[in-house]
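Missing here is one protein chain; the remaining ones are kept as they sit in the complex.
Should a chain be cited, it is by its letter among A, B and C, assigned in written order, with residues numbered from 1 in that chain.
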Amino acid sequence: MSGLDNLYREVIMEHYKNPRNKGLVENENYKTFRIKNPSCGDDITIQSFVIDGIIKDCRQEGHGCSISMASASVLTEMMIGKTVEEALEVAENYLNMVSNKQYNETMDLEEAEVFSGVRQFPARVKCASIAWVAFKDTLK
Amino acid sequence: MSGLDNLYREVIMEHYKNPRNKGLVENENYKTFRIKNPSCGDDITIQSFVIDGIIKDCRQEGHGCSISMASASVLTEMMIGKTVEEALEVAENYLNMVSNKQYNETMDLEEAEVFSGVRQFPARVKCASIAWVAFKDTLK
Amino acid sequence: MMTNPWVKDFPQLNSGMCYLDTAATSLKPLSVIETLDHYYHDLSANIHRGMYHAAVETTQLYEETRETIARFIGAETEEIIFTRGTTSGLNMVAFSYGLAHLKPGDEIIVSELEHHSSFLPWQEVAKRTGAVLRFVTLNEEGRITVEAFQETLSEKTKVVALTYVSNVMGFITPLKEIVSLAHDTDAIVVVDAAQAIQHIEIDVSDLDCDFLAFSGHKMLGPTGIGILYGKQNLLQSMEPFEFGGDMNEDVEKGQSTWKTAPQKFEAGTMPIASVLGLKTAVEYLQSIGLKQISEHIEKVHRYAIAQLSQIDEVTIYNKTSETGIISFNLSDVPAHDAITFFAEQDVALRAGQHCAKLICDWLGIHSCLRASVYLYNTYKDVDRLVEAVKQAVKYFKELGF
Partner (left out) sequence: MMTNPWVKDFPQLNSGMCYLDTAATSLKPLSVIETLDHYYHDLSANIHRGMYHAAVETTQLYEETRETIARFIGAETEEIIFTRGTTSGLNMVAFSYGLAHLKPGDEIIVSELEHHSSFLPWQEVAKRTGAVLRFVTLNEEGRITVEAFQETLSEKTKVVALTYVSNVMGFITPLKEIVSLAHDTDAIVVVDAAQAIQHIEIDVSDLDCDFLAFSGHKMLGPTGIGILYGKQNLLQSMEPFEFGGDMNEDVEKGQSTWKTAPQKFEAGTMPIASVLGLKTAVEYLQSIGLKQISEHIEKVHRYAIAQLSQIDEVTIYNKTSETGIISFNLSDVPAHDAITFFAEQDVALRAGQHCAKLICDWLGIHSCLRASVYLYNTYKDVDRLVEAVKQAVKYFKELGF
């Protein structure tokens, strides 16, 4: 069971139960991207609002497992205030970490660090990634 | 080699070298059927001319291996003079014999008997059958 | 406690795994694996045209497989087409038959129980031809009934494409009556038998369906092989779906001609090893008998339903199913969280939409867990599942779900 405890860390449960920045806004300045994962039923939408290269707001909505919900919540909280460049770099690094690829371990992934446990669960990598992939697409 | 000698029986070689009833006739009373075997390159046409339920003439033309050529030749010689009913019965029995199915061993297959050696060569069954299948189609 | 005499035939169970995922793919008996080994070890030849020993033996086994399958489902040998799987077979029908026969306004009857492989080809064909998809209204349990089918059927119906057994609900469709009604209005019936072939005795001449498709890998056979049955007159009237080696008769620069069915539909080198393995799989099934298999499934299935029903936190979506498929959720625990717990306990289930999103929509769920019981499962497997469910409920509750 130690593996599972590594996955369901306290921070994750806390975000799952109290999701941050939940609910979309109707504002055309917000870039919106939605991803549905057809095999597991996850459905996540991310919005980001950028002014002068800085992410002013980041919203999330959807349903799915605790890992996908929590990672969406953590994402939004982390990204607000970052420059687009920083944000993309962090997101890329995070996605590499959870999918067990080479990643920059010296970069501060803040709360998102807790998703490193996902690496032991290859079948859950998508759960931890979906919001972050959608987020990257909002910045395109 | 005994198997091979069983296949290349004298009668077969004789028909291969001196094919009977070779060459088609242009006569609309002759029913014509052509079969090309796309994998081995055999190409055989059979014609039959029936009056009052009796096969008055049977012709053959084409190219292929010795077995297919000889069996076409034997076929034509045997069929001339038979009733359509007899002919179909004999053809059916012959086809069952060469493909190693149940067949009526008491029926006289005349010279066609020599093709029984083909049973030991499943890959040559088609060679021995092609003219006979085409013949059946001329009677349809 | 019964002892299961078949478990020993399935080497995959040696690891101690509790395998309840047969609806995704079945385990394979040793005899099937040995057939594959024989092909790869001793033969490794291509079929047709080769005259050396290995090629002749391979060709013979290949064609014997067709006869074995034909007898297994009451068809003629010429009505058996080797395919890559159910999906390929159903696509062949949709595109070779459907595209050619459907006109704008024609209707295709499907259901929300369809697997995507039985639904999407017809959705696409409808789009391309202007035909209209009609859905049989499911009853309150989620079943296709003859009455509801009859209401959907009309003079415009040209194709009926239905699953024999739903891979989520496990219900058996009353096909015999449906086929008969459909034929009364000259519609053809295409059956997705992927979840039926391994435990229901099918006699296509009795069922009278026009096409029927299934997969080897769900019936103890190898991956990469499936069967499409089609009535001879329909197959002969259809254009090939793929073009290439061995399906042609004469080839000329300007124009070519095709062999008759089934060869017309088998272009290029087929999955030879898997074909041979499928023969052994069918022989294994026949040696036990589908009747005995379904009785065994039923016993274990009923036991599982009884046990799981006693757990408050379990919602079962198909309690009344007559086959081995159980779809359920744990309250407040998303299926993907639960499934990870089961995996850690080496209990093999599946979570998700099971390639059948329409029935998930109908059930009003995003996803669910699915356990499926088969020949090699025992009461002990059920006990392990039940124990794992109880532990999962406890674990996730404590985590705060």
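Just so we're on the same page, a residue touches a chain if its C-beta (ideal position, glycine included) is under 8 Å from a C-beta of that chain, and two chains touch if they have at least 3 such contacts.
Just so it is clear, the structure is predicted and the values come from calculations on it, not from any experiment.
Asker: Identify the visible chains that the left-out chain touches across the whole complex.
Answerer: A, B, C
Asker: Would you indicate which residue among C:228, C:314, C:358 or C:389 is in contact with the undisplayed chain?
Answerer: Answer from the full complex: C:358 touches the omitted chain.
Asker: Out of B:24, B:95 or B:123, which residue would touch the omitted chain in the full complex?
Answerer: B:123
Asker: If you put the missing chain back, which residues of chain A would it touch?
Answerer: 36, 38-40, 121-124
Asker: Mind pulling the chain B residues that touch the left-out chain?
Answerer: 1, 3-4, 7-8, 13, 17, 38-43, 63-68, 121, 123-124, 127
Asker: Please identify, in ascending order, the residues of chain C that touch the omitted chain?
Answerer: 11-12, 15, 17, 21, 24-28, 32-33, 36-37, 40-46, 49-56, 84-88, 90-91, 94, 112, 115-121, 123-124, 133, 135, 215, 217, 222-225, 242-248, 250-253, 255-256, 267-274, 339-340, 342-343, 346-352, 355, 357-358
Throughout what follows, only the chains that are shown with their structure count from here on.
Asker: Calculate how many whole Å lie between the centre of chain B and the centre of chain C, each centre taken as the average of the chain's C-alpha atoms.
Answerer: Roughly 44 Å separates the two chain centres.
Asker: When the centre of a chain is set as the mean of its C-alpha atoms, what distance in Å lies between chain A and chain C?
Answerer: Chain A and chain C have C-alpha centres separated by 37 Å.
Asker: Could you grab the centroid distance between chain A and chain B? Build each centroid from C-alpha atoms only and quote it in angstrom.
Answerer: Computed from C-alpha means, the inter-chain centre distance equals 75 Å.
Asker: Going through chain B residue by residue, note those that touch at least 2 other chains and give them in order.
Answerer: none
Asker: Provide the list of chain C residues touching at least two other chains, using ranges where the numbers run on.
Answerer: In chain C, nothing touches at least two other chains.
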